[in-house]
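The structure appears right after this line, and notes come after that.
With one protein chain removed, the remaining protein chains of the complex are shown where they sit.
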Amino acid sequence: MAVMEPGQTLTTISATIAEETLNPGRRLWWWGGFLIAVAFTALFVLAVEYLFIAGVGIWGIDIPVAWGFAIANYVWWIGIASGGTIISALFYLTQSEWRSAVNRIAESMTLFAAAAAGIMPILHLGRPSYFYWLFPIPNTMGLWPQFRSPLLWDFFAILSYVTASVLFWYLGLLPDLALVRDRAPTYRRQLFYGIAALGWTGSHTQWRLHKTAYGLLAALMAPLVISVHSIVGLDFSGGLLPGWHSTQFSPFFVFGAVLSGFATVLLLVIPVRRLYRLEPYITAHHLNLLVIFLLLCSLLLAYSYLIDALLPFYGSDRYERAVAMHRFTGEWAWSFWAAVVLNVVVPQILWFPRLRLRLWLVLLVSFGVVIGMWCERIMLVASSLYQDFMPSAWGHFSGTVWDWSTLLGSVGMAAAGFFLFLRYVPVVAAYELKELLPPAERRG
Amino acid sequence: MSGIAAEFAGEAALVAAAHRLREDGLSRIEAYAPYPVEALDEILPRPRWPLPVLVFVAGMLGLAGGFFLQWYGAAVSYPINIGGRPLASWAAFIPIAFEIAVLCAVTAGFVGFFALARLPAPYQPIQALPGFERASQDRFFLIVDAADPRFDAARVTSAVEEFAPCSIVPWPS
Amino acid sequence: MTPIFGPAANLVAKLVLLALGGCLVVALFIGWVGPSTEWATRVGYPVEQPVPFSHKHHVGGLGLDCRFCHTTVETSTTAGMPPTHTCMTCHSQLWTNAEMLAPVRHSLADGKPIQWVRVNRLPDYVYFNHSIHVAKGVGCETCHGHVDQMPLMEKAQTLRMGWCVDCHRDPRPNLRPKAAEFDMGWQRTADTPSGDALFKQNHIHTAAELTDCSVCHR
Partner (left out) sequence: MTGRFWWRSLAERADDPAYLAAIAHEFPEPQSPEGVDRRRFLQLMAASAALSGLGGCSSLPAEHVVPRVEPLAGEEAGVPRYVATALVQQGYATGAILQHRDGRPVKLEGNPDHPASLGASDATMQAAVLDLYDPERSAAVLSGGRIVDWEKLSLLLAEKRGQWAKSGGTGLRILTGLVASPSLAAQLAALLRQYPNAAWHQWEPLSRDAVAAGATLAFGKPVEMLPRFDKADVVLAVESDAISGAPGHLAFARAFAERRRAAETGGGRMSRVYAIEATPTLIGGAADHRFALKPAAIETALRAIAAATGAGPKEWQGSDRPGWVDAVASDLIASKGAALVHAGPEQSPAIHALVHAINRALAAPVRYVEPVAAAAPGIAALTGEMHQGKVETLLILGGNPVYDAPADLGFAQALGRVKLSVQLGTHADETAARVTYHVPALHAFEDWGDGRAFDGTAAIVQPQIRPLAPGHSAAEMIALVAGRQDFDARKQVRDHWRQTTPGDFDTAWEDWLRQGTIPNTASADTPVAIRADFAAALPKPDAASGLAVLLRPDPFLRDGAQANNGWLQELPRPLTRLAWDNAALVAPATAERLGLKSEDVVEIAADDTAKVRLPVLVLPGQAEDCVTLPLGYGRTAIGAVGRDVGVDVAKLRRAERLWETAATLHPTGETAALSMTQHQQDMAGRDIVRTRALAEAGERHDTVAASLYPPYKYDGNAWGMAISLSSCIGCGACTAACQAENNIPVVGRDQVMRGRAMHWIRVDRYWGGEPQAPDIAFQPVPCMHCEDAPCEVVCPVGATTHDSDGLNVMVYNRCVGTRFCSNNCPYKVRRFNFYGYSGSDPRPAMAWNPDVTVRGRGVMEKCTYCIQRIRETKIAADRDDRPIADGEIVTACQQACPTQAIVFGDINDPKSAVRTRKASALDYALLEDLNTRPRTTYAARVLNRNPAIAEG
């Protein structure tokens, strides 16, 4: 399997990719999808506005389950976001050629997923208007944030991650914006893409600098994404709750994040490839590799689940054991078993190479993983909280209509962003594809 | 910058032409390509970019600054007993220091790239070259600067012509 | 191809970058300095009152002690605002027909209190106790300023948390001997016990104790 189908030239690559952006034609699927996404975004806005008016009481959270959907959504989204960064940064460092065709889609997905993730902790706050108190900025009170809190670590991690992701994405996009600029048929578009391209000419000086900068950023992004998910894991394991207080949470969260990231990338790449007729560039080879990585992450996650489930019974902590039993059989057991089935059991069918190429099946498995990962997040939040140390304080938890609206609305919001990306930005890194051409074919 | 502009259809010709000109002792040469042409790295003069150093220094400053910020805030400016933990809980300060370091390094890399590349500069005179819009698509351009001490228009033209350029024009035309 | 932008575009681009950076700097500066401006803190702005009571006249001119009106300053959380009755102890004899004092007379006649406008308004969620500050040697002037020079009362200090905490970290410079607490314009002399001596003598708590959150927030 090749990274690119034969018969491609510099000219065809330029034309295919730039024209998708410049002359998309009448695309009913785009409008349909975008409007649905906008409708869900409206639901999100409604849910958030009512949240700001009435308070977090509109959600199902209580004491003892003081964290609910907002945190689960946050962890879920940030995990999904990891997919783009891993593909574009980590595989850049390993010089995996196949990443070039899918990294733009994956990175853009990262941006919108990270944005959806970044909103959640603010919505989660009882007093969201004071979120800026987490910044260490001089103030008339002479106060500082509390640097020992995993939540503050998380705040900084998200801040760094979102900023770095945007910069990395834009840096990688710059030459392609110039490509679109140079093919733009109207002055307005020339102006738009011209401003966005910032004067990129493709001089060798620029290319050399670009390569250095991109490599440096990729080298920084790779540990950053690992640290972000480790810190997200610490949001939980930094607490003393049975079911949270576990040394394996950081790698566990990285595995889960990458699994959901790959699943989401597959979920987006497969339809985009078809709709944009990108089959020459995103070949079966790409999909096969992505699926294999999905399977690998699924196995890593299975290992984490196994440890998480068995460790309480290896040790002597009765609270850990109780929480493990709640996970297996308690009122949130469905979320545990859904996570196990969707994230671990079902993906095992991808061991069969022939099934890996059945795209509808891969789509289905990926979708299952995305759902399964959300189940895992809510399982970690709810099943550890609702029955912890003091039996007298045990409680219940269930989501309300506003919880679900926020979740679905955030999906709509991220999707709307992604649709705009599809419409206005080259969906594949053209210059990287060109590099993949055999030397003999590198001519126009 | 003024001199001679040559347009090539393929990477190989560009590289060969550039190689030839360098052998002729010309150094003020710039190439334009739709993707980074690795072979040119060895041929065209290699400036010493301080970008990695810049990123490293920014990262280290971020790390030190991150630690200092936390230590100053938690142990000096307003020391508060938090859950019986030491005021300078250095271990707990690692994650934020790391994140600040990465943020500083990434920002330095990004800003440094634009500063060294002298971007943004939307007006690029080279774009006036006929057909230059294909430089980002499927054509390769070589510009030899007349200011080069060893510049000789005729010699350059004849040297380049060996590599079958699509066109050779004086530039600016 | 024709360039999209003219040569001026590069200058514009740099100016735009510069302007964005400038906006950021200005915003930071406003955020930093703005809250400390007198307009924001209201320090030094005389406040209109229903009766233009002059501390300058009563304290500076007549030499009334603070405690003549603010009777509970040594015993209560609040210094105490004088009831109309207190005004009338003198003004039933003096200036009995002054137009300026009509609201005071009406208050007494109708039994309706005078609605003074608060000048020294603490931030919300702060529990301040006058008596302990007086007991430990903080003079009125330290927080309320030269009231004997204020024809109309005005705020003398920011009353912000940072300001409070500054003194709580080290109250020594602001301590006075008991006898001078109610004086205006008091100056430390050679005979005055040092701040440190007063600090020890009054058994003032350590900075760590005085900066506990619950000292002010409950």
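Letters A, B and C mark the chains in the order given here, with residues in each chain numbered from 1 onward.
The definition used in the following text is that a contact is a pair of C-beta atoms (placed from the backbone, for glycine too) under 8 Å apart; a residue touches a chain by one contact, two chains touch by 3 or more.
A quick note: this is a predicted structure, and the numbers were derived from the prediction, not measured.
Participant: Which residue from C:Leu62, C:Ile132 or C:Ala197 sits in contact with the chain not drawn here?
Facilitator: Of the listed residues, the one touching the omitted chain is C:Ile132.
Participant: Can you work out which residue in A:Ile13, A:Leu43 or A:Val56 touches the chain that's missing from view?
Facilitator: Here the residue in touch with the unshown chain is A:Val56.
Participant: Touching the hidden chain in the complete assembly: which of A:Lys211, A:Arg274 or A:Arg318 does that?
Facilitator: Looking across A:Lys211, A:Arg274 or A:Arg318, the contact with the absent chain belongs to A:Arg318.
Participant: Tell me which of C:Ser36, C:Ser76 or C:Ser194 is the one touching the absent chain.
Facilitator: C:Ser76
Participant: Have a look at A:Gly25, A:Gly126 or A:Pro438 and name the one touching the chain we're not showing.
Facilitator: Within the whole complex, the residue contacting the unshown chain is A:Gly126.
Participant: Applying the definition given at the start, please give the residues of chain B touching the unseen chain.
Facilitator: Contact residues on chain B toward the absent chain are 80-86.
Participant: Contacts of chain A with the missing chain: which residues?
Facilitator: Within chain A, the residues that touch the unshown chain are 46, 49-50, 52-58, 60-67, 124-131, 133-134, 143-146, 148-152, 155, 238-241, 318, 322, 385, 387-396.
Participant: Provide the residue numbers of chain C that touch the chain removed from this figure.
Facilitator: Per the touch rule, chain C residues meeting the hidden chain are 39, 72, 75-78, 80-86, 107-108, 111-118, 121, 124-125, 127, 129, 131-132, 135-136, 202-203, 205-206, 208-209, 212-215, 217-218.
The working rule: only the chains that are shown with their structure count from here on.
Participant: Rounded to a whole Å, what is the gap between the Cα centroids of chain A and chain B?
Facilitator: 29
Participant: Can you work out the whole-Å distance between the CA centroids of chain A and chain C?
Facilitator: Roughly 52 Å, centre to centre.
Participant: Once you find the CA centre of chain B and the CA centre of chain C, what distance in Å lies between them?
Facilitator: That pair's centroid distance is 57 Å.
Participant: Which residues does chain B have that touch at least 2 chains other than itself?
Facilitator: 78, 120-124, 127, 133
Participant: Going through chain A residue by residue, note those that touch at least 2 other chains and give them in order.
Facilitator: Residues 142-143, 181-182, 194, 198-199.
Participant: Given the complex with chain C, which residues does chain A contribute to the contact?
Facilitator: 137-143, 181-182, 187, 190-191, 194, 198-199
Participant: Which of the residues in chain A come into contact with chain B in the complex?
Facilitator: 9-11, 14-15, 18, 136, 142-148, 150, 152-153, 156-157, 159-160, 163-164, 167-168, 170-171, 175, 178-179, 181-183, 194-195, 197-213, 216-217, 220-221, 223-224, 227, 231, 234, 430-432, 434-435, 439-440, 442-444
Participant: Would you mind writing out the residues of chain C in touch with chain A in their complex?
Facilitator: 1, 4-5, 10, 13, 31-32, 35-36, 158, 160-162, 165-166
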